[in-house]
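All protein chains of the complex are present and in place, except for one that has been dropped.
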Amino acid sequence: MTEIEIGRNKRAHRSWAFDDVAVVPSRRTRDPKDVSTTWNIDAYSFDLPVLAAPMDSVVSPDTAIAIGKLGGLGVLDLEGLWTRYEDPSKALGEIAKLAPEAATARMQQLYSEPIKAELIRDRLAQIRSAGVTVAGALSPQRTAEFHEAVVKAGVDLFVIRGTTVSAEHVSQTAESLNLKEFIYELDVPVIVGGAATYTAALHLMRTGAAGVLVGFGGGAASTTRKVLGIHAPMATAVADVAGARRDYMDESGGRYVHVIADGGLGTSGDIVKAIACGADAVMLGSVLARATEAPGQGWHWGQEAFHPELPRGSRVKVGTSGTLEQILLGPSSSAEGTTNLIGALKRAMATTGYSDLKEFQRVDVVVAPYNS
Amino acid sequence: MTEIEIGRNKRAHRSWAFDDVAVVPSRRTRDPKDVSTTWNIDAYSFDLPVLAAPMDSVVSPDTAIAIGKLGGLGVLDLEGLWTRYEDPSKALGEIAKLAPEAATARMQQLYSEPIKAELIRDRLAQIRSAGVTVAGALSPQRTAEFHEAVVKAGVDLFVIRGTTVSAEHVSQTAESLNLKEFIYELDVPVIVGGAATYTAALHLMRTGAAGVLVGFGGGAASTTRKVLGIHAPMATAVADVAGARRDYMDESGGRYVHVIADGGLGTSGDIVKAIACGADAVMLGSVLARATEAPGQGWHWGQEAFHPELPRGSRVKVGTSGTLEQILLGPSSSAEGTTNLIGALKRAMATTGYSDLKEFQRVDVVVAPYNS
Amino acid sequence: MTEIEIGRNKRAHRSWAFDDVAVVPSRRTRDPKDVSTTWNIDAYSFDLPVLAAPMDSVVSPDTAIAIGKLGGLGVLDLEGLWTRYEDPSKALGEIAKLAPEAATARMQQLYSEPIKAELIRDRLAQIRSAGVTVAGALSPQRTAEFHEAVVKAGVDLFVIRGTTVSAEHVSQTAESLNLKEFIYELDVPVIVGGAATYTAALHLMRTGAAGVLVGFGGGAASTTRKVLGIHAPMATAVADVAGARRDYMDESGGRYVHVIADGGLGTSGDIVKAIACGADAVMLGSVLARATEAPGQGWHWGQEAFHPELPRGSRVKVGTSGTLEQILLGPSSSAEGTTNLIGALKRAMATTGYSDLKEFQRVDVVVAPYNS
Partner (left out) sequence: MTEIEIGRNKRAHRSWAFDDVAVVPSRRTRDPKDVSTTWNIDAYSFDLPVLAAPMDSVVSPDTAIAIGKLGGLGVLDLEGLWTRYEDPSKALGEIAKLAPEAATARMQQLYSEPIKAELIRDRLAQIRSAGVTVAGALSPQRTAEFHEAVVKAGVDLFVIRGTTVSAEHVSQTAESLNLKEFIYELDVPVIVGGAATYTAALHLMRTGAAGVLVGFGGGAASTTRKVLGIHAPMATAVADVAGARRDYMDESGGRYVHVIADGGLGTSGDIVKAIACGADAVMLGSVLARATEAPGQGWHWGQEAFHPELPRGSRVKVGTSGTLEQILLGPSSSAEGTTNLIGALKRAMATTGYSDLKEFQRVDVVVAPYNS
């Protein structure tokens, strides 16, 4: 890896975004009908390598079920409105109608309602009863408090998701979650992240996680960069974490930890590139918030948008682009890359001659900035 | 070729677009009057290294004849409106007037009319009767079904054109066209593509093709990139395929396969750069769709724009910029690079001291992004 | 450091702006509450590594006191309106209301009023009486004339600030300030700059300065570049001067000269990057001119904006974004990176696992241009 000298006292590597790269065809082509997008993690198998992000604008119990039936995995946010309110539909409807200047303050109020363990139980039970794989997410800060409620309620996959989650969180004032002990004692496979670098991901893999979320959350990348100066362009982040997967597989004698790109996946082209850079699956937010069934009703937000002291990102109007089925499986009515995501992925795989996801991670990629 | 490390698990090459490069003058200049743009392929000779793309908005039997008389080659789409309708003028007129929201659906209907072998015969006969070189195009999917009709009707050059055409198409559900056998058995020289990489082109050359189309079709490059994540910037694609031509000439003991840039050629400057990167000729679409004689009547579209499941690109309003003669041979009334294409090519060759196309492939090129 | 050949007769290095780089997380995270942003220079200690720039739109005696009480250091311009007028409020009010076409001429008049030594004394006394650290600035041209008044009035830190200040200023018509003698004889620690390169900064450090301002002033960078062709992108400038600090510490047997980034710091993200590139502290202008208490009343200007022969930059409407406290310490009401600057710095440090500023200078940085 070529080092760049920023100045006499600082060196850096070049980091690449999805917009900087593209996939190129090779000598073989295939029939899209012969292409498989099956993804297996632990005991679970999915037709689509797609996780719906644990955000109130994306996943409700109903959409978790719908996404499961379409072949993906909906992850419910267990700290969101669904575990704070018996009936969150009123809060969701209100959020969709808030005036911009009032949104931050009112949403801080709405999210100050306490989380209830029995609602965690009920929501997960509802998903389980539909016969789909059950997944719920907590932040590292809340995991100690609520993980027992979650496990008791029964989840197939447990997701711990934060802006940046490290295997080694240091705090002098609060006791930190010891991820390694926690995962070891838990009976359920854990997916954890975000991690954006090789080192961070390797340490997360050593905690025993089944999968690592790749990305740096906390609002839109451009906002985070302006506020925190932090940016982890996704093509490099995914390829680095895929390198950690390979090295960890070697050091662990064969344990394969799944790499799940999480963030910056706005089009089907980005999904193609994520897998081309080494991802096993993708976690999608805004692109699914555009579904007619989405609980956000045309709006999309993360919890960082309403951080009381340092908001990053905001409630964003995303509109609707089709049903969940149209968005994931087509047919597409536009050429924007926001519907028929899996159809596009299959066509990209077919055009470049690959028939399954694991092989497609080896496809040729070029650096070709978007304005070229 | 310098490899770039995207991340620990992925390497890539840098790929360059026409906008990234420019031609530079050298120590000699010439009189534009002394410059020849003659192009010979197989037994056919053309004053202009220009093929008109087999698209309904560009080539009708009439414009094929007109382009032939001006010194180029018009390639008729044998799966388009001209072989589906006895009189396609009504359909063309309707397309030019469709409201945007109705366009996709109505055009899908119009193109669902079956292709008729006798119309293939009649259209090609009309072009032949005018005394110009006759060329028609099929997609790989339709070649098996209609190539006999085409050959019987009599073509001088047979074009097989698809988004990506590989020498090795794998399908478990449909029998694929074996290009090598097909070309071997055919009596007519075949031009085939698109191919965007050295390897893909080298394999196409080994099938016995007389020419290879360089490019990755399927709609505007930016749309394809958003939907499929695939992008093959043209300066690199042409130079890579020209490398395959050189290597194949060596391995075949001297067979010269023509390299035809197809896609991304929006201005005369792009044509200059295509040849500077190694192309023997260029296939033009939108720039000819702007002719007053063009069947598209100011609109331009490809078949991918109306793909039933995964549309890429769309019907685009291009307007008109002059007659076919003004566009190809001038005089130019604007400084936009969209008229007098060959005059501009000749002046670029003269200014840099070259007198024929084959020599001009050696002209000095610099990397100088457009915003510089 | 890789040299780039511009052409046969000229070589250059690549230089990087804050927008070209970003900080990346590593394997450890911390609690923001455990992070310290303490900065010590000479005998003075500050909770925040922040100097307010000596500009009439930013620092008045009142805001110097307010910034001092918040934990930073306000530097009063001793050649500005406060030392020219007994009561500058009328002049400030008038500037905020000037029509654009009249601004240059009228401001040239307002700044032609002579500087009064007794006002230097009174203003500094007012700041001192509030119990905060006292700092005042002169340009190199005025230092000989007024430094005695300043020292007699009593300053804790003496700032000599110009567009470019060199240790070796050559003039045939005026006697130049001999910085080395001047600083040696002065009893007060001196901060001097701007310097934008390793060599320039190293020579300034050898004069005995306690701190060096890094940057090339004289108006907005884009304007300076258009007018003078000069540009010193800040990430490289800070990292180069930090290299000079290291080398000078070695040659001087351990004297640590502080590196203070001055210019181009428009967001909290830029402050994070400045320290990541090696700065000990930052000098802020426009971002503090947006305070409700700022004397500029929503306008911001430097003296170069009204240079009689060669104006660079201009009076700029910046508006207001919050109180000084909100800007420096939050809470933030927006996600633009212009409020809660220190909260953002602490979060960036915590997220990347660092607990003090000196350590954070070692954080990993990537090259990732902003549009990526």
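Every chain is named by a letter (A, B and C) in the order it is written, and numbering of its residues begins at 1.
The criterion applied here is as follows: contacts are C-beta pairs under 8 Å (C-beta built on N, C-alpha and C of every residue); 3 or more make two chains touch, one makes a residue touch a chain.
Bear in mind that the values here come from a model prediction, so they are computed numbers and not experimental data.
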| item | value |
| --- | --- |
| Neighbouring shown chains of the undisplayed chain, as defined at the top | B, C |
| Contact partner of the left-out chain, one of B:30, B:116 or B:142 | B:30 |
| Absent-chain contact - pick from C:130, C:188, C:227 or C:249 | C:227 |
| Of C:135, C:165 or C:282, the one touching the omitted chain in the full complex | C:165 |
| Interface residues of subunit B (partner: the chain not displayed) | 1-2, 14, 16, 21-31, 33-34, 198, 235-246, 267-273, 276-278, 330-337, 340, 343-344, 347-348, 351-353, 364-368, 370-372 |
| Chain not shown, touching residues in subunit C | 4-10, 12-17, 19-20, 104, 163-174, 195-197, 199-200, 202-203, 216, 219, 222-223, 225-233, 236, 305, 308-314, 369 |
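Basically, only the chains that are shown with their structure count from here on.
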| item | value |
| --- | --- |
| Contact graph of the chains (line, ring, star, complete, other) | line |
| Closest chain to the centre of mass proxy, which here is the mean CA position | A |
| For subunit A placed onto subunit B, the superposition rotation in degrees, Cα atoms, nearest 5 | 90 |
| Centre distance in Å when subunit B and subunit C are each reduced to the mean of their C-alpha atoms | 57 |
| Separation of subunit A from subunit C, taking each centre as the mean of its C-alpha atoms, in whole Å | 41 |
| Shared-contact residues (touching 2 or more other chains) in subunit B | none |
